[in-house]
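A single protein chain has been removed from this complex, and every other one stays in its place.
So that you can tell them apart, the chains are marked A, B and C in the order they are listed, and the count of residues begins at 1 in each.
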Amino acid sequence: MKSFPRKLISVIGAGSPDAQARQWAQEVGGLVARRGFGLVCGGLGGVMEAACRGCAEAGGLTVGILPGVDAAQANPWVQVVIPTGLGQARNVLVVMAGCGAIAVAGGPGTLSEIGHAIKMGRPVVGLGTWALPGLAEADTPEEAVELLFDRLHC
Amino acid sequence: MKSFPRKLISVIGAGSPDAQARQWAQEVGGLVARRGFGLVCGGLGGVMEAACRGCAEAGGLTVGILPGVDAAQANPWVQVVIPTGLGQARNVLVVMAGCGAIAVAGGPGTLSEIGHAIKMGRPVVGLGTWALPGLAEADTPEEAVELLFDRLHC
Amino acid sequence: MKSFPRKLISVIGAGSPDAQARQWAQEVGGLVARRGFGLVCGGLGGVMEAACRGCAEAGGLTVGILPGVDAAQANPWVQVVIPTGLGQARNVLVVMAGCGAIAVAGGPGTLSEIGHAIKMGRPVVGLGTWALPGLAEADTPEEAVELLFDRLHC
Partner (left out) sequence: MKSFPRKLISVIGAGSPDAQARQWAQEVGGLVARRGFGLVCGGLGGVMEAACRGCAEAGGLTVGILPGVDAAQANPWVQVVIPTGLGQARNVLVVMAGCGAIAVAGGPGTLSEIGHAIKMGRPVVGLGTWALPGLAEADTPEEAVELLFDRLHC
């Protein structure tokens, strides 16, 4: 009956992705929803927006943890907006709120999130993102989600 | 159709309240849900738990923003858990995530949240909490919710 | 020989104080320095700037913990600038970095800092600031510093 708290997967990645990364992120979001999980991200555009859209369209819960103080900065697919005013420090919260993370493309902000996630013991899977020792890499959204769920412990 | 982002009310207050404050908090939670709003709080016990229970039992969304890193610290009525590891700094996020705040009883942590909320321009209503110049005071949960919604601008 | 870590007193208060509060803050800063302590504050103008000036002119160390990311926002009397980008959440750090706090005038931001300080167990003395149960009140800078040092345990 009682089916909460809601388990979330963090999706992190580029704010200005190319078309493929955007498509991947949207598919990841849908696959996460179909596994019965919600999605948490940084709440802005690019990979974050695409992943939220994929998740929300598949009936999943979407949470966006914003760097700024203005909830209106969230992309239109975020259902639960957490503005923080913490700037980059909000990256820590994005990965902490999920059971594990999938990184799609991304620059130095994504790199910081991968570092934080590993430090917290969260499993992380990369999809066209930074190549790092110990980071599981996938070639497709399906593989990314499968690799991540194999590693989840929550 | 699209009905998000979900608007939230912050409920702040005592972690170890007396029976009346606990009852008030639960009623506030229920009234917030019946206004079509969700509830955000610090995610722990006492007023936070009672308010979440009232809200969830009335069909509302509940969000808990925890001071620690462990999602399992959330009370059982929190649907969306945001662990932060930020300690007291998470108080800022609790009031920022809501359109306005209701304070039920509470000590210095609640005082800090009232200060942050006023600083952010969020309307705040008190129910058996700190008496402060400019803080609207209510005598009942109904009055608290009414006073708050009269002041909301989101 | 080794004389660190340096003990600090937090001075919190109005960003736009009247002439008296500004004068008080400057005197508090000087008195803190003459006690052999440094001063930590929010790093901006008003009470923060006056207190830093008083402390620095008396040979004391001044630390400013800024809400923004730009070190250039610090007032000219801050010797050690800690930009944070945390917004209001930096208030927590300002009171945590001191052994105790003196509040000079101030609005809701100062109120939040008083709440955080009490919650942390830091002694707090007010000088023309919020009247709160349990907050020691002084009438002069000398009395404020004396009351605070009577209560310090670090």
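Convention: a contact is a pair of C-beta atoms (placed from the backbone, for glycine too) under 8 Å apart; a residue touches a chain by one contact, two chains touch by 3 or more.
Please read all numbers here as calculations on a predicted model, not as lab measurements.
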| item | value |
| --- | --- |
| Visible chains that the absent chain touches, using the contact criterion stated earlier | A, B, C |
| Residue of C:Gln26, C:Thr84 or C:Thr129 touching the missing chain in the full complex | C:Thr84 |
| Absent-chain contact - pick from A:Leu8, A:Val63 or A:Leu86 | A:Leu86 |
| Positions on chain A contacted by the hidden chain, ascending | 86-89, 91-93, 107-120, 130, 132 |
| Residue ranges of chain C at the interface with the undisplayed chain | 2, 4-6, 8, 38, 61, 63, 65, 69, 71, 74, 76, 78-86, 92-93, 96-97, 120, 154 |
| Contact footprint on chain B, counting only the chain that is left out | 69, 84-89 |
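Rule of thumb we're sticking to: only the chains that are shown with their structure count from here on.
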| item | value |
| --- | --- |
| Whole-Å separation of chain centres (CA-atom averages), chain A against chain B | 27 |
| Averaged-CA centre spacing for the pair chain C and chain A, given as whole angstrom | 40 |
| Where chain A touches two or more other chains, by residue | 69, 85-86 |
